[in-house]
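Moving on to chain A:
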Amino acid sequence: MSDARTRPTTANVSRAVLEGPDIQRALTRIAHEILERTKGAQDVVLLGIPTRGVTLARRIGERVARFEGVTVPSGSIDITMYRDDLRLRPARPLGRTELPADGIDGKIVVLVDDVLFSGRTVRAALDALGDIGRPRAVQLATLVDRGHRELPIRADYVGKNLPTAMSEKVKVYLSETDGRDAVVLIKEEDR
Partner candidate 1 sequence: MTAYLVKGASIVGGEPADLLIRDGLIVETGAGLTAPAGAETLDAEGLVALPGLVDLHTHLREPGREDAETVETGTRAAALGGFTAVHAMANTSPVADTAGVVEQVWRLGQEAGHCDVRPVGAVTVGLAGERLAELGAMADSAARVRVFSDDGKCVSDAVLMRRALEYVKAFDGVIAQHAQEPRLTEDAQMNEGAVSGRLGLTGWPAVAEEAIIARDCLLAAHVGSRLHVCHVSTAGSVEIIRWAKSKGWDVTAEVTPHHLLLTDDLVEASPAGAYNPIYKVNPPLRTREDVEALRAALADGTIDCVATDHAPHPVEDKEAEWGAAAMGMIGLETALPVVQLAMVETGLLDWAGVAQRMSIAPAHIGRVAGHGMPIEVGATANLTLLDPSARTGVDPGAFASKSRNTPYTGLTLPGKVVATFLRGRPTVLEGKLA
Partner candidate 2 sequence: MKRHLISAGDLSRDDALLILDTAEELAQVSQRSIKKLPTLRGRTVVNLFFEDSTRTRISFEAAAKRLSADVINFSAKGSSVSKGESLKDTALTLQAMGADAVVIRHSASGAPHRLAEWVDGSIVNAGDGTHEHPTQALLDAFSMRRRLGPLDGRRVTIVGDVLHSRVARSNVLLLATLGAQVTLVAPPTLLPVSVGSWPCEISYDLDGVLPKSDVVMMLRVQRERMNAAFFPSAREYSRRYGLDRDRLGRMPDHAVVMHPGPMNRGMEIAAEVADSPRSTIVEQVTNGVTIRMAVLYLLLGGAELEGGAQ
């Protein structure tokens, strides 16, 4: 476990639970597991859920290609329009949906997200997939599973199981979007 440190910009107490190398190792393991479970990643399509799931899908795809020389198409699927909590906040900007040219019909779609929490995002993603096509199977990969599921959903590939309290927040930083790799656990202090 990495050293705990306090971020001076907030009144909250933050602790990095995964650093860069931890994340790299977790993604490598997930890539291997996908190859193993799907028997060589034939017909696999990696679909990331914006924003960081898309980056993670791309990284996993690169690893699969490096290990076995197969090109796994990756893309993104925005689930905003399928959320069940739209009315709790002002209308949100949409993320990008970019599907591989061959589509998803008959494919094994691996959804990729950064944090698995209530499962509602994944539920929305499954609905979105249903409107786009008919995959042969859908699997789920997540960098962090922090528990507290509210729906009967579980991940097929998990980078790290992270026990958390409901009041805590998990934030994933990736170098492509945030300049560094880290998973940070934020404890909200009473103020």
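Per the selection procedure, all candidates are chains of the complex that A comes from, given by their letters.
Definition applied: a contact is a pair of C-beta atoms (placed from the backbone, for glycine too) under 8 Å apart; a residue touches a chain by one contact, two chains touch by 3 or more; residues count from 1.
Note that the coordinates shown come from a computational prediction; the quantities given were computed from them, not determined experimentally.
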Touch assignment for chain A within the complex, options 1 or 2: 2
Contacting residues of chain A [partner candidate 2, same complex]: 78, 81-82, 86-97, 127, 131-132
